[in-house]
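Of the protein chains in this complex, one is absent; all others appear in place.
Chain naming follows the written order as A, B and C, and within any one chain the residues start at number 1.
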C-alpha cells in the first residue's frame, strides 16, 4: 500500500469524517449496530471508520454479496429494526423538507407525478423503528431541499401518541451539516464545509432553518483518519463498493 | 418378503382399514394432503394404504426423523393448515364428548385438575383450519367418551360467524366407527367392529348418539389391503414407527 | 407419494400465467427470474399486475416496457447502481400503468399474513406517511393491547402467481433458495408457484440436513423449468455475479422507446 500522506483530501473523505463525527456524538441511543444500504458507500465508510477508531459497533451492509448477515430473507432487516436491534440507519430523499419529511416517490401531485423517483423502499418504517437516522444527500439545492415535500414517504416527526423510537439526528449534504431539533421539527446549521458560507446555504436551501451566531467549519478528517480511510477502510470497502473506491482513491495497482 | 396370506387379521389392521375407508369417502373436501402426528401409527398407515391403493395424496409425517417435509420449523405445519394446504388431520383426546369437543388438558375443574393430560398441543387451531378431522381413540370407555368434557381444548362445532374450514368427520375407536353430523353436533353409529353389539357401545359410551336401524359390521381389510399393509406400507412405516411394526407385524428377520 | 409437481420447459412454465394475473417476483438481488420474464414477453403476456417483493427492478422494467403490465404494487422500481428504471418512469409519466406504492415491510407483512392464513397483520411505523392516504386497503386501528396507540393493519396478499429463479430443484419438486427466504414466504403465500432452476439435483434435498434449511418444500411448488443462467443478466447467489456491462447497456438503451425496442429485438424476442 502506498503512503497516503500528501494526497489531497477528497470531498467524499470530508463527508465520511462528518458522518463519523455524528455517529460518535453522545446520545441517548449509543450506536451499537448500524445498517447501511447497498447504494450508500459514504455512510458505510463512516461506520467502518468509527469501527477502526475503536467504536464497538456492528455494521450490517444490506444486500452485501459476501457474508450477508441476513439468513431470514428480506424481512430480517425490518424485523431486526422492529426488535430494537438497529440503532442507526441512513436515509436520503428526492426531496427533503424543513421538518425532515422525506419524499422518495415523486414531485407534483401524486399519483400524477411530474418526476417519478423509485419509491419509498423501507423508509416509512425504518424512520420510526430506528432510534437514530442520519439523512444524507450530496446534492444541496432548492430542487432537493424544499419547504414542503410533495409526497411524504416518511415523516420527520410524529404526534406524541404515535409509536416511534427516534427521529432524524442530522442532515449531511455536500455543502454543510444540519442538526435536527425534533421538538421544534426544525434544522439548525451545525457546520459549513470548507469554502461554503452561511449565505450560500440560505441561497441554496428551500426550507427555513436556524443559524447560530457562530457556525464552525466542518472539521477536516485528521491525518489518522485519512490513514485509516485510505488503508483498512478502503480495503474493506472494495468488496461491495469497487466503483466508489476506484473513483475516490484511485484504481488499485494489479 | 414372506407370503402374508393365512396370518390372522390384527385389530390394528382393522382400524387402519376403517380409517382408510373414511379417507376414501366422497366429500366436499377431497383429501389431497394429510398430516399425521408422530404418535399416530394407525392413521399414518391408513394414509399410506390409501396411497398404495392409488389415492393421489400427499402425506406429511410430523416430526419425521428422515426427510421431514418442513423447513420453516415448528410453525410450518400450522401455517400450511392456515393456508388451506392440509385437508385431513387426526386428533384424539383424554376425553371426547358427544358434541365432538375434545379435552387434552385434564379432568376435574381446571386449573385444579384431578388427572392432568399433557396439554392441548395444536388442537385448538387444527380443528378449525383443516377441513376434515378424523377423531381416533382406541380406548372405548365411559372414562374417555363422556357426555361433556371437563375442559374444551378444541370445540367440535362453532357458531356460524366463527371462521372454521371444517368439522370432525368421524370417530374411530377400538369398538366401532361413529359418523359426526355437524349440523346436529351429534354422533351416529356407522359400523361395529366384529364381535361388538350396539348394546355394547351404548353401555361403554358416556355420550348419547344415534343408532340407525341397521348398523353394519366394520368391513374387514381385503386380501389386497392386507398384502399392501404387510408389504409396502410396513416397509415405509419402519423408519418412524419401528415399535408399532414389530408389535403388529412381528420383528423382521435380521 | 404423489404430487401435482411438473418439470416443464420455460415456455410451458410461463404459458401457465394468464393475461391479467397478479404476478409476484423477487427483486434484482434475489433470485430474479429473468429468463422466464423474457419468455413471458415472447408469449405476449398482457395486463399483468406485478407485485414487487418488496421492490422491483430489471425484470419489472422489461415487462413494463414490453407493454405486458397494467398495474404494479411495489416499494420501489429501480435499476440500483444503474439508475432509475427507465420504462417504469416513462410509463408512469404516460399514465399507462397504475402504481400502488408500498413500503418494503408492508409487502413482507402482507405475505406473512397470507402465509399464516390470517386476514391481516399489524406493523409499526408508516403512520403519517402519504402512502397511507393512497392505500385505502390499509387500516389504522387503536392497539387493543395499548392505550391511545394507533397501529397499522396490513391485509394479507395471496398473489395468483409467484415466479422466481433458484439454484436447484429436485424431481420431487423441492426447490433450494438458500438464505433468500423472502421467496419462501412468497411461495407459501402464493396460489401457484412457478420456478426456473439452474440445475436438477439428483436426489431428495429434504433428506439432507445440510440442504433442507435452504429449501422450499415441494408442497408449495406447482412447476419448474430448468434454465441455466436463468437469472442473467442478474446474478444468482454465489453461482454468478450480475453482468454489469449488460445492465449498463440496458439502462442506456431503455432511456427511450426506440432504444428499448432495439434491446428487446436483440436480447428478448430474438433469443429462444
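Some notes on this structure:
As a working rule, contacts are C-beta pairs under 8 Å (C-beta built on N, C-alpha and C of every residue); 3 or more make two chains touch, one makes a residue touch a chain.
Worth saying up front: this structure is predicted, and the values here are computed from it rather than measured.
Remark: the omitted chain is touched by one listed residue; of C:59, C:77, C:114 or C:151 this is C:151.
Among the residues B:92, B:122, B:168 or B:221, only B:122 touches the chain that is left out of the figure. If you put the hidden chain back, the residue from C:27, C:214 or C:230 that touches it is C:214. Of C:237, C:251 or C:264, it is C:237 that touches the chain left out of the display.
Contact with the undisplayed chain is limited, among B:38, B:56 or B:224, to B:38. Check C:119, C:228 or C:262 against the missing chain and you find that the one touching it is C:119. Within the entire complex, the positions of chain A that touch the omitted partner chain are 33, 51, 56-60, 66-72, 78-85, 129.
Residues touching the missing chain, restricted to chain B, are 38-39, 63, 65, 68, 70-76, 78, 82, 104-106, 110-113, 116-129, 151-155, 158-159, 161-164, 243 (touch as defined at the top). The omitted chain makes contact with chain C at the following residues, 109, 112, 116-124, 139, 141, 143-146, 149, 151, 153, 155, 177-179, 181, 209-214, 237-238.
Just so it is clear, only the chains that are shown with their structure count from here on.
The chain with its CA mean position farthest from that of chain C is B. Distance between chain centres (mean CA atoms), chain B to chain C: 40 Å.
Per-chain Cα centroids separate chain A from chain B by 60 Å.
Of all residues in chain C, those that touch two or more other chains are 184.
Multi-chain contact residues of chain B, defined as those touching 2 or more other chains: none present.
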